[in-house]
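Note that this complex is displayed minus one protein chain, with the remaining chains in position.
What follows is subunit A.
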Amino acid sequence: MTDMTKDRVEQLIDYIMKKCLWQFHSRNWDRERQNKGILGMTTALLCDEPVDIEDPKERCYWVDAVVLADAYRTRYPWINTLSKDEIRELMAALHARLDHLTITGSLNAELTDKNY
């Protein structure tokens, strides 16, 4: 990953960490689902691709994704200059970093509890 990509990922992570709550559900399987669902939708929105939001669960991911994508576009105008492939690559790196911070590298001992 180039330094510029790393820097951009950190900017995007910082926004999620300071403004969002969805990445901190209480169990690791939940966090995997949330990160994947919302960042997947956000990527599609940033790439102007259609999203399927018939299912209420998907629709719930979508509302968080709409607000996130809008914030990214206004706060980090450089994102509007990227090609779709570049956005996908950036969002994949963001997803990996978020999973690391909230799941695989997390020090939260409760994440592996079987029950809620």
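Just so it is clear, a contact is a pair of C-beta atoms (placed from the backbone, for glycine too) under 8 Å apart; a residue touches a chain by one contact, two chains touch by 3 or more; residues count from 1.
Going forward, contacts and distances are computed from a predicted model.
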Q. One chain of this complex is not shown here; going by its UniProt record, which of these names is it: "Fe-S-cluster-containing dehydrogenase component", "Pyridine nucleotide-disulfide oxidoreductase", "Nitrogenase protein alpha chain" or "Ferredoxin"?
A. "Nitrogenase protein alpha chain"
Q) Which residue numbers on subunit A touch the omitted chain? A) 17-19, 21-22, 24-26, 30, 56-57, 59-60, 62-64, 66-67, 100-102, 105-110, 116
